[in-house]
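Only one protein chain is missing; all other protein chains are in place.
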Amino acid sequence: MIRVQREDFDIGAEIAALTAGKRAIGGVCTFVGLVREIAGDRAISAMTLEHYPAMTAKELERIEAEARTRWPLEATLIVHRYGRLEPGDRIVLVIAASAHREAAFEACHFLIDFLKTKAPFWKREEGSEGGTWVDARAADDTATRRWTRKTERPQRKRRHAAE
Amino acid sequence: MIRVQREDFDIGAEIAALTAGKRAIGGVCTFVGLVREIAGDRAISAMTLEHYPAMTAKELERIEAEARTRWPLEATLIVHRYGRLEPGDRIVLVIAASAHREAAFEACHFLIDFLKTKAPFWKREEGSEGGTWVDARAADDTATRRWTRKTERPQRKRRHAAE
Amino acid sequence: MKILYFAWLREKAGRAEETVDVPPGVATVGALIDWLKGQGEGHKAAFADPSLVRVAVNQEYVKLDHPVRRGDEVAFFPPVTGG
Partner (left out) sequence: MKILYFAWLREKAGRAEETVDVPPGVATVGALIDWLKGQGEGHKAAFADPSLVRVAVNQEYVKLDHPVRRGDEVAFFPPVTGG
């Protein structure tokens, strides 16, 4: 399930609603992204998240569907906010629930890594010297490439063996 | 911070309390373990968690301290329940918060992996044919060994490079 | 053809969207960018460094050689920074 909204979300309520009655779930991994007060060495007073509504929904659904082909998941949720946010505010929520904890961890990690490089959101940070569009991080591309299926990493095999 | 308790916990409230006012946090990774209604091919009606109180607290504190030497964490929490639980009930909560999501994910994963093989808890499952003590899973030992520092895995290096 | 601009491309282009009638020769994303660059200083500034520009046609990521047709929704934006 995916949702893009201006409003805040309640993590506990989201997990409870998503997992209610699904008694095959053994592990729930959740990631929450928060607005930091510092970006690089610059103090941030607020941030505005712009997005491309028609495409955002499609991309998030695509990412979620991909995760569900890769891991045996009982439930997934992505909630992403847009609009003006302040330090400490929640930006994004990703939940992956599975019978086993490895699948929950991997899928949750995959979802946020992909979201960071594929979902059409842009952050504009406001500091004392005005606003600046955030630059994409090369580290995010690297994180996403980790999940490329063609270059099967030894680690991925090892993890599955541990399940 | 660690807590061992009979009572349930409120995930959203725990995350909010743990991260309140800590504006350097950019990512919070949370794991929640739930009682499944099936274990192997056996239906479970309830489970009782026994533990060794004096040692449990020490072990959880040790595991938490170890995570904090390995990753730059702003906050960590482990809450583990004991006593009688039913399918769908929450068993354990692990939270790791950091400026960066990779550290939050890795530390949270490390904490639950270590807890599973080090913290002195024992599960007794009740089914239609009576109670059975749960056997330790070899997969849990494998998962814990992944984090052994001496056998540095290529994956661990790659991940850190991605930060 | 509907053109959308996001983030700093929107600011440089001076508009969030516009509907354009492109000449028949403009059949790919790359050709569309070249044509748009001739439409004013803002457009020229927006596309000054093509390596910073990402493109979606009908809400799907595409490359510069992707075809564009009448009725398409073509969006230009910088690398994404959500999450």
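Think of it as A, B and C in the order they're written, each chain with its own count starting at 1.
Here, contacts are C-beta pairs under 8 Å (C-beta built on N, C-alpha and C of every residue); 3 or more make two chains touch, one makes a residue touch a chain.
Predicted, not measured: the structure shown is a model, and the values here were computed from it.
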Touch partners, limited to displayed chains, of the chain removed from view: B
Among B:R68, B:K123 or B:R146, residue touching the chain not depicted: B:K123
Given B:I2, B:I44 or B:V92, the one touching the chain that is not displayed: B:V92
Those residues of subunit B which, in the complete complex, touch the missing chain: 33, 49-52, 54-55, 58-59, 80, 91-92, 112, 115-124, 133-137, 140
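Just so it is clear, only the chains that are shown with their structure count from here on.
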Centre distance in Å when subunit B and subunit C are each reduced to the mean of their C-alpha atoms: 47
Mean-CA-position distance for subunit B and subunit A (Å): 21
Centre-of-Cα separation between subunit C and subunit A, whole angstrom: 27
Multi-partner residues of subunit A (each touching 2 or more other chains): 33, 112
Junction residues of subunit C - those touching two or more other chains: none
